[in-house]
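Note that one protein chain is taken out, while the other chains of the complex remain in position.
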Amino acid sequence: MADTLYAVAAMTGLAALLIAFIRMIIGPTSADRVVALDVMTIISISLIVFLAAFLERAIYIDVAIVYSIISFIGVIAIARYMERGI
Amino acid sequence: MIRKYAVILILGLFVLMLLPLLTELTPFQELSPVAQKYAGEGPDALGSANLVTSVVVTYRGMDTLGEVAVLFAAAAGVGFFLRRKEKRPAPGKREASALLKTGTAFLLPLILLVGVFVFTHGHLTPGGGFQGGVLIASAVVLFLFANRSASVSRTILQWTESLSGVFYVAMGALGLLLAAGFLDSRFLPPGEFGKLFSAGAIPVIYSLIGLKVGSELVGIIDNMRGGAE
Amino acid sequence: MKKHRAKNHETAGRSIKHSGILFLLLLLVWFLLGSRDLQECITGLIVSLLIVILTRNLTPVLGDIRLTPRALFIGLWYILVFFKELLVSNLDVARRVIDPKLPLKPGIVRVRTRLRSDIGKMILANSITLTPGTLTVGIRGDLLYIHWIEIRHRDLEGATRDIVRKFEKHLEVIFG
Amino acid sequence: MELAGAIITLAGSVFLFLGALGLLRMPDIYNRMQAGTKATTMGTLLFIAGLALGFHQEIGVARVVLIILFVIFTNPLSTHALARAAHKHGIPLAKDTVKDDLAQDEEARTEPEGEGK
Partner (left out) sequence: MIYVSIIGFALIIIGLYGMLTRRNIIRIIIGFSIADTGIHLMMVSIGYLKGRTAPILDKAVDQADALQRVVDPVPSALVLTAIVIGLAVTALMLAYAVRLHEAKGSLDIHDFKELKW
């Protein structure tokens, strides 16, 4: 029962990833694409934790932490570039 | 028009050249003999839980030394191309939002800490010197993005980089003197498997690599920022 | 890094307070990251101390936090308020997204905050961004520019009352 | 315990999905950010918390708490930076936008801003 629910949750997460990807492809402005990429990153972090739980490897959580930090800095970099700050 | 056909021809030749990589690729059923030696002996002999780390730092330590040297050469090249005598904030650059400045002042130490964690736990977690160095560099990059007029102290950077490089090579020489060969990490006690102070000199060497990589990357970023007008 | 000279007694006190809070925070993060045996403790202490010393020239933003018992209690209460607002906000967004007509009336309004400290403003802006239909777009002094998904008040006072007050009354106690 | 975790994770994934859907449906970038930030922050929070509840022996709770704290702090900050950049970049608001005080004030004063003091 619980495993089925978890699997459904992961599938929903993957679907969300795909939808955000559509926005990244069509997004009229660069800011739209960056927002879509940010959302995709956050969904991926959730899915990495999901994998860590189901493969029973706690070490994959470290990957999620570092990924969230790097994506934050990447978004800030693009934002500062767009407002001509760097 | 000819250009287009030339491009297609070159790409086709590349596909032909690289296609055997795909078609001849037979997935391994077992670990290769080298990997069997590393995976079988590595944990006992070196005490490192992360097999990739034991390969990178000890078994293939010379490769890593060369890699660090290449990175150093690249940093020096970037510095050579883009070096400026003095730096001033270019006019017309917009200040960052006050919220971002506050957030940076608060997040910078935390990201630095995670970076240090990643490179000190290279033998236990998926981290390591290069990943930790990149995290440290990105923390400094965040600071530079948020504060237009800020600059990084060159003296600190150069001292960190040189000292960690010198100590890295010195650790390698110590391995030559006290253990089996250059960059052999077994001259410190192996400690208890899975603890922080274990795996001989691997954490020390990887921390030095982390500091060196971090300061080199910060140097590259700083030079690029000063060079772009 | 950026030079910050402690000019008088008050800024020096603020700086020391900042360092202390930052040190505790770093230790907490270190323990959350790794295991908690003796070797980790010693390394964590040394690393945190080093980082606090290295970053001493940054703006001491954490020095504005008040550490009175009342502030701590309000802080815990604030977390509950915040999570409630987060939940409401998500149900609100969900309703809007699912509704086929997309009920929107967006615009950017000004609001005024009474908070003086930088960190207080940051927490306030973050809270506003995460709560129903509002998104902080800009800040200038004590004016915040909020993108509001459904404008209910066009004037500054009404918008301030609707968006800011519910957080501000708690944050005022914690940060001043 | 495991069932409760699974239900929380499912709720989180629904929020993630709604956030992505909002990203697709909303008319302009600022409204997209509204959906993107709020729903995904809450979604990630619930998703990860549910997993931590169900699998606390396997993955440990401490690091999961760290991820949640980090996401709560940085996600609104990066969204704010991006929204500000989009506004400065001149990306227009949707057609049915009622008012834009920021652009109004921006025109009134031309000096560089952002100091906050």
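Going by the order they are written in, the chains are A, B, C and D; count residues from 1 in each one.
Just so it is clear, a residue touches a chain if its C-beta (ideal position, glycine included) is under 8 Å from a C-beta of that chain, and two chains touch if they have at least 3 such contacts.
Worth saying up front: this structure is predicted, and the values here are computed from it rather than measured.
Where does the absent chain touch, in terms of which shown chains it meets?
Answer for the hidden chain's contacts among shown chains: A, B.
With the full complex in mind, choose from B:T102, B:T120, B:S207 or B:N223 the residue touching the hidden chain.
Counting the whole complex, the residue in contact with the absent chain is B:N223.
For the chain that got dropped from the picture, name the residues of chain A it touches.
So the residues of chain A touching the unseen chain are 55-60.
Using the document's contact rule, name the residues of chain B that touch the chain not shown here.
That gives, for chain B, the contact residues 7, 10-11, 14-15, 18, 21-22, 25, 27-32, 34-36, 38-40, 43-44, 49-52, 54-56, 60, 63-64, 67, 70-71, 73-75, 77-78, 81-82, 124-126, 128, 130, 193-194, 213, 220, 223-224, 227-229.
Here, only the chains that are shown with their structure count from here on.
Give the chain pair that accounts for the most C-beta pairs in contact.
A-D
Distance between chain C and chain D based on Cα centroids, please, to the nearest Å.
15
Taking each chain's centre as the mean position of its Cα atoms, how many Å separate chain B from chain D?
Taking the average C-alpha coordinate of chain B and of chain D, the gap between them is 31 Å.
What positions in chain A touch 2 or more of the other chains?
If we look for residues of chain A contacting two or more partner chains, we find 62, 65, 69, 76, 80, 83-84.
Using the touch definition from the top, which residues of chain C touch two or more other chains?
Expected reply: 29, 33, 118, 121-122, 125, 136, 138-139.
What are the touching chain pairs in this one?
In this structure, the chains touch in these pairs: A-B, A-D, B-C, B-D, C-D.
Which residues of chain A touch chain B in the complex?
Chain A reaches chain B through residues 59-60, 62-63, 65-66, 69-70, 73, 76-77, 80, 83-86.
List the residues on chain A that touch chain D in their complex, please.
1-3, 5-6, 8-10, 12-13, 15-17, 19-20, 22-23, 29, 31-32, 34-36, 38-39, 42-43, 45-46, 49-50, 52-54, 56, 58, 61-62, 64-65, 68-69, 72, 75-76, 78-80, 82-84
Would you mind writing out the residues of chain B in touch with chain D in their complex?
Interface residues on chain B, with respect to chain D: 94-101, 103, 107.
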